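The block that comes next holds chain A.
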Amino acid sequence: MKRKLLLALLMFSVTTALCACKGGTDKGDTPGDISSGTPAVGGEIVVGITQDLDSLDPHVAVAAGTDEVLFNVFEGLVKPDKDGNFVEAVAESYVISEDAMTYTFTLRENVKFHNGKVVTVEDVVYSVKRCAGLLDVQDPNVLVDSALSGAISEVVATDAHTVVIKLKAANTELLPFLTCAIIPCDYENQATAPVGTGPFKFVSYAPLESFVVEKNPDYYGTPAYLDKVTFKVYANSDAAFLELMAGKVHVFPYLTEEQAAQLSQKYTIEVGTMNLVQAMFLNNGVAPFDDVRVRQAFCHAVNRQEILDMLSGGRGTLINSGMTPGLASYYNDTIAGYEYSVEKAKQLLADAGYANGLEITLTVPSNYQYHMDTAQVIVEQLKKVGVTAKIVPVEWATWLSDVYKGRDYQATVVGLDFNLAPSDVVKRYNSTASNNFMNYNNAEFDATFAKALAAVEEQEKIAAYKDLQKFLYEDAASVYIQDPALLTAVSKELGGYTFYPVYVQDMALVYYKEK
Partner candidate 1 sequence: MKKKLNYNLIIGYAMIALVLLMAVVGLFYTPYPVNEMNVLQKNQPPSFAHLFGTDQFGRDIFSRVMEGASTSFFIALCVVLVGAVIGTFTGALTAYFGGWLDAVLMRVNDVLAAFPSVLLAICFVAVIGPGTYNLIVALGIVFIPSFTRVVRSEVLVQKELDYVRNAKLMGAKDMRILVFHILPNIKPVLKTSLLVGFQNAVLSEAGMSYLGLGVTQPDPSLGRMLSEAQGFLWNAPWYALAPGLTILALTLGLGLVTAEKE
Partner candidate 2 sequence: MPLLDIKNLKISFQVKKDTDGFFTTIGEQEVVHGIDLYVEKGQILGLVGESGSGKSVSSLSILKLLPEDAKITADKMEFDDIELLSQTEAQWQALRGDRISMVFQEPMTSLNPVLTIEKQVEEGLLLHEEEKYKDNKELRRERVLAVLEEAGLSDPEELLKKYPHQLSGGMRQRVMIAIAMINRPELLIADEPTTALDAATQEIILDLLKYYCETYKTSILFISHDLSLVARLCDRVLVLKNGKVVERGTKEDIFYRPKQEYTKKLMAAATGKQLAGVSVTNAVPLLQLKNATIEYREKTFFGKEKINTAVKNVSFELYKGEVLGLVGESGSGKSTISKALTGLLPLTKGELIRAEGTGTPRMVFQDPYGSLNPAKKIGWILEEPLKIQGGYTKEERKRLVMEALKEVELEEGHAKRYVRELSGGQRQRVAIAAALIQKPEIVILDEPVSALDVTVQGQILELLYRLKEEHGISYLFVSHDMNVIRRVCDRVIVLYQGEIVEMGTTTDVFEHPEHPYTKELLRNNMAVH
């Protein structure tokens, strides 16, 4: 899987996306399992998506919305399961060496691509190298995963079933990145007729209309129940909502609170979380946010619960630092968070010399309606502590160049997604990280992060990551808000819909209930 900032929906959409669950749901222990009916084999369904696929080539695709769909067609050496573990997929087993310098994968026998060709070690080497940018002739469209390209020194096939990946430095967290799709090495039409190894195979794609897949009968694992799944592209959740009302869509994952309320007659509303760190990110490098007291004041001034109440009917998981509960054991649940307090905020501002108020600019990507809405709520809340915030809506490309790359901003509201590796969540806070757009700078943090990365011992790693979260909280690196709720409508005829801690729609588990 690749990293990307959540590129969720098209410009009119009401919510952003990315999913995760793990404790984020209302249903407790078995969050994804709606089941209760007996699975029937066969049938066709329509799944609504609000972001069109940006490419059918899994190594070229950037958008989270694309991975969400292609998950059904492609698999890596390993793939994530619903609990956030990495289970063997194309690989039958793997071994990580003691020094964490080599990963050895043994391939599963007779795994077939959708075009009938058996998966060979050449395919695996080609695929991993392509993702890591190690091919001699590299297609410039391929998004090279820096986590792989930075870590891998060599990918070799030692025999017909074994692939060895050698690293430049010790790294125990590479597995989440080896979910990158295994594709045939000699196949050239990946962008138009993708071929993978997943439980569904590609049928057709009409840009801005639909992406259709059908059951892969030769799948090595548990075969899918459904015969055919149509991912239908909607301009926005409003458009999809109208068709949901008409009963034309079976599964749709990005409902607004109001929409969900109206659909409850016809659909089961599944609640997950987006596995996303939504925050008002502050530029620690410029005034007034170079003063920790101002940052803390803002943390006190923002009423996070009200944001939840306003935008998602109270649903969503509040977060107190830069990590979400989806990361399980690495998540530091002992941090209490800044309480909502107008007085404290005012006091802190006064201490910092802003007793008479303060004016700031919030640069927000206008295509993310959910973040725009959040920003609007925040602006109103800040008024109460004497802060006048002005929203400057910018286009996504401008946001990327000015805010993310140029770091020319005061504050912004977005959601950041990440791979299931804990390092992926926090490494941007490293003072030297190229994507440290908050300009966060804490030497102690840097040292602890280095320690966490190098740690081979799990407990040591966990402790280090928990400390890192604490630094972010204490320094009030940003105003962390929530991991937003993900409301999904699932037809009452269906069972097996499952939330993943990553952004996927796994259709292999979905079935029609036996009548």
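Regarding selection, all candidates are chains of the complex that A comes from, given by their letters.
Convention: a contact is a pair of C-beta atoms (placed from the backbone, for glycine too) under 8 Å apart; a residue touches a chain by one contact, two chains touch by 3 or more; residues count from 1.
Everything numeric in this text was worked out from a predicted model, so none of it was measured.
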Of the listed candidates 1 or 2, the one touching chain A in this complex: 1
Touching residues on chain A, where the partner in the complex is candidate 1: 11-12, 14, 236-238, 241, 245, 256, 258-259, 261-262, 306, 309-310, 366, 372-373, 375-377, 379-380, 391, 393, 395, 398
